[in-house]
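Structure, as structure tokens:
Of the protein chains in this complex, all but one are displayed in their positions.
Here the chain labels run A and B in written order, and each chain numbers its own residues starting at 1.
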Amino acid sequence: MDIAKRLAELGLQLPPIPKPQGSYVPAVRSGNLVFVAGQLPMREGQLTCKGKVGRDVDVEQARAAARICFLNAIAALASAGVDPGQVTRVVRLGGFVQCVDGFSEQPKVINGASDLCRDIYGDIGAHARAAVGVNALPLDAAVEIEAVFEVALAANVTAAPGSSV
Amino acid sequence: MDIAKRLAELGLQLPPIPKPQGSYVPAVRSGNLVFVAGQLPMREGQLTCKGKVGRDVDVEQARAAARICFLNAIAALASAGVDPGQVTRVVRLGGFVQCVDGFSEQPKVINGASDLCRDIYGDIGAHARAAVGVNALPLDAAVEIEAVFEVALAANVTAAPGSSV
Partner (left out) sequence: MDIAKRLAELGLQLPPIPKPQGSYVPAVRSGNLVFVAGQLPMREGQLTCKGKVGRDVDVEQARAAARICFLNAIAALASAGVDPGQVTRVVRLGGFVQCVDGFSEQPKVINGASDLCRDIYGDIGAHARAAVGVNALPLDAAVEIEAVFEVALAANVTAAPGSSV
């Protein structure tokens, strides 16, 4: 799968590998799973969406932020030596929405990431997800999204017939 | 393991596959792990427990809600083509409790899920867990629980002797 081409069709471009906010790395591969660190809605080094959803930020703005988080998540794969085109399944997204008490539309917000994931990856983009609200996020970001991706094992590993690997 | 029978012994019944609240799927299998999406205490399409624990909802009500979340989590396995009886280990539960500031009994609440898990699965139900409080959850639900299960690899994959797979 040529992700750069697919992104171009969607009017998008793969950003550079996101810079971690602390003493960690953007992504780690173990076997055929890649764990991607929590991504903020950063674009060109700037936080694009700040504040609490339901007070400073509305659902549409937060959805757009979630979309940017997901783009950063696939950009993060490169830090584990994985090309986003090697993804064989998007396994799980974890979405945190910085919001006011009583805000209950976290699913709509995180759909910004999930819908883009399906637009990019099609059927293999169908993922499990947890979306929750929190009272505070790093840098006062409105949204943070982490991910688990499946990639094929190295070509010289022969999967047994019938295995889901 | 016949889960339907075990549930019947406990006076319970496997609910249908839970309907996702957004653009995701209830469960994804990758290799021998199944990641189940965050489950709310929904029963027959209705949210059974709404509001903040420590204000609108007490610990016993929230425990009962966590129990329903876990039933939904095992029902979700079918969406990844997995029968709950194929589970070889419950690996991890993640529990989010929508609560007031100062509420610190998240473990008692999430025990509603963990205790049911042990009642159903016995020794292979012993799982790792993270339980935290949050200020807001989808649909104003009092509890949300996600899970990771291990299932045996397909029968034609021969695990090496001594492997934990």
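Just so it is clear, a contact is a pair of C-beta atoms (placed from the backbone, for glycine too) under 8 Å apart; a residue touches a chain by one contact, two chains touch by 3 or more.
The structure presented is a predicted model; accordingly, all values stated were derived computationally and were not measured.
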Sole contact to the chain not displayed, among B:R29, B:K50 or B:R89: B:R89
Touching residue (missing chain; options A:A27, A:V91 or A:A131): A:A27
Contact with the hidden chain (one of B:R29, B:K50 or B:H127): B:H127
Residue of B:R6, B:R43 or B:R118 in touch with the missing chain, whole complex considered: B:R118
Among A:M1, A:A64 or A:L153, residue touching the chain not depicted: A:L153
Chain not shown, touching residues in subunit A: 20-31, 33, 35-38, 52, 94, 96, 98, 134-141, 144, 146, 153-158
Residues of subunit B (touch criterion as defined above) contacting the omitted chain: 31-33, 89-93, 97, 99-108, 110-111, 114-115, 117-118, 126-135, 148, 150, 160-165
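In this text, only the chains that are shown with their structure count from here on.
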Subunit A and subunit B: spacing of chain centres that average the CA atoms, whole Å: 23
